[in-house]
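Okay, structure first, notes after.
What follows is part of the complex, with its chains left where they were.
Chain naming follows the written order as A, B, C and D, and within any one chain the residues start at number 1.
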Amino acid sequence: MYSVNVRDHFMIAHSFRGEVFGPAQQLHGATYVVDVALRRAALDADGVVVDIGLAAAALHAVLAELNYRNLDEEASLAGKNTTTEVLAREIFERMAQQIRSGALGSSAHGLSSMRVTLHESHIAWAAFAGELTSQSGR
Amino acid sequence: MYSVNVRDHFMIAHSFRGEVFGPAQQLHGATYVVDVALRRAALDADGVVVDIGLAAAALHAVLAELNYRNLDEEASLAGKNTTTEVLAREIFERMAQQIRSGALGSSAHGLSSMRVTLHESHIAWAAFAGELTSQSGR
Amino acid sequence: MYSVNVRDHFMIAHSFRGEVFGPAQQLHGATYVVDVALRRAALDADGVVVDIGLAAAALHAVLAELNYRNLDEEASLAGKNTTTEVLAREIFERMAQQIRSGALGSSAHGLSSMRVTLHESHIAWAAFAGELTSQSGR
Amino acid sequence: MYSVNVRDHFMIAHSFRGEVFGPAQQLHGATYVVDVALRRAALDADGVVVDIGLAAAALHAVLAELNYRNLDEEASLAGKNTTTEVLAREIFERMAQQIRSGALGSSAHGLSSMRVTLHESHIAWAAFAGELTSQSGR
């Protein structure tokens, strides 16, 4: 199994709902350094998993929709507790949509799975990994 | 599949038995930077894999039992060659016991697997990964 | 010249004033991984620059005053553009006050300088470095 | 499942064939920091996955065959587009051959799988992972 990883980051404000979050129920924020790993069993005709330039551009576009925002006021995330885990899943779904839309090139349809990791500090991170099917893992 | 990782460290002395270890048969030591990744298929009601504060506290408690010790004299490790691999398994089992005991909260019973990685230098690390069942992977 | 470094982190929301900041004028946030390096020409009687446990505890206490906050509403930062540079200076001054107050132990009065670095992502960081005198670098 | 990882690096020149590569079609180069993770279900009699010294030496030997070379002129890679993915697979196969040849010791025959990761910058890496059988994963 081959995999390729691209890294980018975004910076947001948000707050959590639930007593388990203690002081993180207050409005605060985070830098998330994001790794997106794309996997497939065989390389494409160019000898790559995916066009890494297109993959990096797609990730940048996905993160730009969230970057420098207060997630508590984002309509697209309304009603969600934007924990690191939930955001990893959200970015997974948005990247999957980019793949389906052709933004990563036609050979990206050969990708079999994806893992999205959000590093929130030097001591903690969370990830969501799933299959990439024509229905994209939902 | 979702995962969350917490990181901590401990510092110990020990020696190895077996000619394969060469000069490491002498009493020496190591800093182990420890990553514990916890996985589950669906998030709990708060939108997290586990209460990360409880997970970090449990890891700290587990490592405190070994930190600043000479492992050659630890009764709980008697008869074991405390290689990085063996210590990764040992910490896996102790963390699994913490989960079973409820130290990571009641929703932690939904965790499906765990991976414990011990970084022993900038060029070497070892890990143990296993399922978390009611019998906890033993 | 000897130095010792301790690392911790904090997570905040804030916004910037000034067109130069572009979209960062919106309320957003950041994780800052903080390194505090303390320097002195000669070691103390115990053979250390400073009691590293006390230094880490003082840093944690200083960061706890900011952690999980919206800095736009912090009275102690009113009127400041809380850029990474400004926050590095702010933490420098608060750590200097900790040193003067004796929180790092009596031998910490022998410290000659300090450098505070705030890592805001995997590609950017800022720092403030200054002397530690009886007037503490202001 | 246990795993052990060793890290080393090599520095090469090469060029890519295919318009997808844009300016990387020109002769350029890369440092690849290489991680080789070896996995097995049970430890050997010494309590390790593999003799880490032998594993590091085998990796160093494999990389020495490529280090400081222009891969466009390497007979062993003729006709291949030496992308990071292709090189990860190439090093996987060469390490698998080392294992079969006994270079990692006799207990290394108990290894079940291997993952080779090539870090090409602080923001991108690629990997190949496969089973280690008597036919070695081809």
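The rule is short, and it goes like this: a contact is a pair of C-beta atoms (placed from the backbone, for glycine too) under 8 Å apart; a residue touches a chain by one contact, two chains touch by 3 or more.
Please read these numbers as outputs of a predicted model, since none were measured by experiment.
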Homomeric complex, total chain copies (4 given): 6
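FYI, only the chains that are shown with their structure count from here on.
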Co-neighbours of subunit B and subunit A - touch as defined: D
Chain whose average C-alpha position is farthest from subunit B's own: C
Same or different residue numbers at the subunit B/subunit D copy interface, by half rule: different
Fitted rotation between subunit A and its twin subunit D in degrees, CA, nearest 5: 120
Subunit B-subunit C separation of Cα centroids, rounded to whole Å: 32
Centre distance in Å when subunit C and subunit D are each reduced to the mean of their C-alpha atoms: 42
Residues of subunit D whose C-beta touches two or more other chains: 122-123
Residues of subunit B that touch subunit D when the two form their complex: 18, 20-22, 80-81, 83-86, 88-89, 122-130
Touching residues (chain side subunit C, partner subunit A) in the complex: 7, 9, 11-14, 23-24, 26-33, 67-70, 120-123
Subunit D partner contacts - residues on subunit A that touch it in the complex: 1-8, 43, 46-49, 51-53, 56, 105
